[in-house]
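Every protein chain of the complex appears in place save one, which is left out.
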Amino acid sequence: MTLAWTATEMMTVVSARALRSTDVCFVGIGLPSAACNLARLTHAPDITLIYESGTIATRPSVLPLSIGDGELCDTALTTVSVPEMFRYWLQGGRITVGFLPGAQIDRFANLNTTVIGPYDAPATRLPGSGGAPEIMTHCGEIFVTMKQSRRSFVQKLDFVTTFGHGEGGDHRARLGIRTKGPTRLITDLCVFEPDPETKEMTVTSIHPGVERAEISDATGWPVRFADTVAETAMPTELELATLRDLHTRTRQAHGVGG
Amino acid sequence: MTLAWTATEMMTVVSARALRSTDVCFVGIGLPSAACNLARLTHAPDITLIYESGTIATRPSVLPLSIGDGELCDTALTTVSVPEMFRYWLQGGRITVGFLPGAQIDRFANLNTTVIGPYDAPATRLPGSGGAPEIMTHCGEIFVTMKQSRRSFVQKLDFVTTFGHGEGGDHRARLGIRTKGPTRLITDLCVFEPDPETKEMTVTSIHPGVERAEISDATGWPVRFADTVAETAMPTELELATLRDLHTRTRQAHGVGG
Amino acid sequence: MAHIMTLGAAVAAVLQDGDTVAIEGFTHLIPHAAAHEAIRQGRRDLTLVRMTPDIVYDQMIGMGCARKLVFSWGGNPGVGSLHRFRDAIENGWPHRLELEEHAHAAMANAYAAGAANLPFAVFRGYLGVDLPKVNPNIRRVACPFTGEELAAVPALRPDVTIIHALRADRDGNVLIEGILGVQKEAVLAAKRVLVTVEEVVDDLGPRSPNAVVLPTWTVTAIAEVPGGAYPSYAQGYYARDNAFYLGWDKIARDRDTFLAWMKANVLEQGPEVFAAHRARLAVAA
Partner (left out) sequence: MAHIMTLGAAVAAVLQDGDTVAIEGFTHLIPHAAAHEAIRQGRRDLTLVRMTPDIVYDQMIGMGCARKLVFSWGGNPGVGSLHRFRDAIENGWPHRLELEEHAHAAMANAYAAGAANLPFAVFRGYLGVDLPKVNPNIRRVACPFTGEELAAVPALRPDVTIIHALRADRDGNVLIEGILGVQKEAVLAAKRVLVTVEEVVDDLGPRSPNAVVLPTWTVTAIAEVPGGAYPSYAQGYYARDNAFYLGWDKIARDRDTFLAWMKANVLEQGPEVFAAHRARLAVAA
């Protein structure tokens, strides 16, 4: 039999693999939600999923379209208010892993989801901060998932919505932040991890069939590759089957993709 | 038939009469609890009773021994956490009337429930603040209930646990407090109310059969009487019957007085 | 004490032009019917406060109700852009929209501070980011014990808060269950409160001793509007209409399509249309 997969499936599988059964995970909608539930349905059955709508230890059978679908509440251990979620659970330091996307990212994994162009007269107004700035500082570590392009992987952000590694080095520590920040940037082409010293996001694993030049072409800064770069393991039959099954159930339940 | 009553019954009845059906009342244990429930069972059926244990709009059929008896929770509209009670409900300005007792009181209705003697080497260690300091500043108005004696109605408090009218006049306003503070001091002999200008607690009503000299003898400062002093109306048959019935039910339920 | 009245009377009683109004509901229980009524009554110059402006404010902004928006995430959840929100900011259509922009943590804490009658909220946040450069309502405050600097924002104290809840009893006590969002805080922070409910019942019925209940004396007006949260949902009554959220993208993208939709579905309708949505999406209680 042959395995074939989409770039999104690859990103989802790689994200899922990075999760452990002991993780308490702050889940965003879309790919992060698929990745977390894939992990739960495969190698990390005891992973705790938390959505910012207040649902704690939820076990949805289909993927939610929003972070507050009824399914999340129906299958949760309990559901708390949003102020409590942000105060006791996120700021309280109870979350081990958070997922974040961005419209723009720079080489230190700072993120922009606010505006393209000047703040007061934007070319494109994006949704804004949401929970991201505090998710980035309060979770034990952060996985960023984004498809690569020169438009989104930029030399300089139009707006720093979310502080990743700042200017690199010990910038997080200098601001008094004790969490790790972005430890992985998972794209459709490869996986970046921060250089231990400079914190510049550095390619450590390349997805099967992707050339280094493709990565460089799709990145708006000169890409650094680690001394040893692995080839990302292919999605397994089980991973793909579980993920596709999850999406099929979701489509049947919602009439939409999830 | 003859009516006779105890000093405590008189205090309870007078306290109950001061409550309105529209009040939201922060109830303490003992006499305040009896007074609030007497009001609810007579002229103020819709009064809302809140205990600092978090029980909101509770309707106990017997008086609680503690502020957190199961009966309070069983008959409440809902029960919230103690931090929420102090933050959203008390500090939130949702309470119209609070009751407070004191071991010592001065002529501006400041209260001491901390120590008799010096703080570091007290002759008598009392329970301390509890909720009182913030009950006194956050409730719309405060009724203080205490039996009179020179030992408790003193010229100068050993410790200011709870700020009533401070040094009198506009002292509350000068501290930025916008609530009325103590509007009634209900004793076994009479009712005091603050002078509109000086805020000194002034006798406005004397209980049936009590002489002015008795009040002065039982007070550690020179007592002021209002220009017009009323005679407190006697407890009615209904008030006494309802109160005694409440105490009987309580005794049967707890094996104690309530 | 809450007065139980029609939606039209309730909106007229609590909401005036120029008010600061928080319409809350975090994905669950978004009071769409009440927002439609405000649009029909032609409210103008409102300061709209809401963590997630969502379709409900996309409609109010597009219909010209808003002078200013206080928010923390302006998207169509799980779908993409809010086109009327974007058109107002990017192009000033139908008119210029003033922004006060926060992160979720700030808004949630600011509502809680409002409910607690505090002038400001303190939290750990806004480190290293650009929002404090464009929002003067983000400041810092030092811990008087450790010296550590924390983020501070003013408490939110809306003139009016509007929410949707599951049930009210005839005394006007209101029950919320499921995803709670910031509704309780938004209610307790406001001067006037309108709650639309799925049903008014004799008794709130068996419930947890710690159920989230708003006592009647915290609410100004209650209106029974079955289905009033549609296309959002009400736990135990009906499901979220995910297809509508997807479809909104197309409706709202174009000004004329939007205006035509609003005319046909809001301006020329009343709150009674929401009941049919509830029936269509009903779930087993």
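We call the chains A, B and C, going by the order they appear; numbering starts again at 1 in every chain.
One rule holds in what follows: a contact is a pair of C-beta atoms (placed from the backbone, for glycine too) under 8 Å apart; a residue touches a chain by one contact, two chains touch by 3 or more.
Note that the structure is a prediction, hence the values are computed from the model and not measured.
K.L.:
The chain left out here touches which displayed chains?
P.N.:
Over the full assembly, the chain not pictured touches A, B, C.
K.L.:
Given the contact definition stated above, which residue among B:Asp46, B:Glu134 or B:Glu214 touches the chain not shown here?
P.N.:
B:Glu134
K.L.:
Can you work out which residue in A:Ser15, A:Ser66 or A:Gln91 touches the chain that's missing from view?
P.N.:
A:Gln91
K.L.:
For the full complex, which residue in B:Thr161, B:Thr204 or B:Thr219 touches the chain that was left out?
P.N.:
The missing chain is touched by B:Thr161.
K.L.:
Which residue from C:Val21, C:Val79, C:Leu131 or C:Val212 sits in contact with the chain not drawn here?
P.N.:
Considering the complete complex, C:Val212 is the one touching the chain left out.
K.L.:
Any idea which of C:Val141, C:Ala243 or C:Ala264 touches the chain not displayed?
P.N.:
C:Val141
K.L.:
Which chain B residues touch the hidden chain?
P.N.:
Touch with the absent chain occurs at residues 29-30, 52-55, 64-70, 72-73, 79-83, 85-87, 90-91, 110, 114, 119-120, 122-125, 127-134, 137-138, 159-163, 166, 171, 175-177, 254-256.
K.L.:
Footprint of the hidden chain on chain A, which residues?
P.N.:
Spelled out for chain A, the touching residues are 22, 24, 48, 56-57, 73-74, 76-80, 87-88, 91-94, 138.
K.L.:
When the complex is taken as a whole, what residues of chain C touch the one chain not shown?
P.N.:
The list for chain C reads 116-120, 122-124, 137, 139-146, 148, 150, 152, 154, 177-178, 180, 207-212, 235.
Going forward, only the chains that are shown with their structure count from here on.
K.L.:
Applying the contact rule given earlier, which two chains have the most C-beta pairs between them?
P.N.:
The largest set of C-beta contacts joins the chains A-C.
K.L.:
Comparing chain centres built from Cα atoms against the global Cα centre, which chain wins on proximity?
P.N.:
C
K.L.:
Quick one: chain A and chain C, Cα centre-to-centre, how many Å?
P.N.:
28
K.L.:
How many Å are there between the centre of chain A and the centre of chain B, using C-alpha atoms for each centre?
P.N.:
57
K.L.:
Using the touch rule from the top of the page, what residues of chain C touch 2 or more other chains?
P.N.:
112, 184-185
K.L.:
So which bits of chain B are touching at least two other chains?
P.N.:
none
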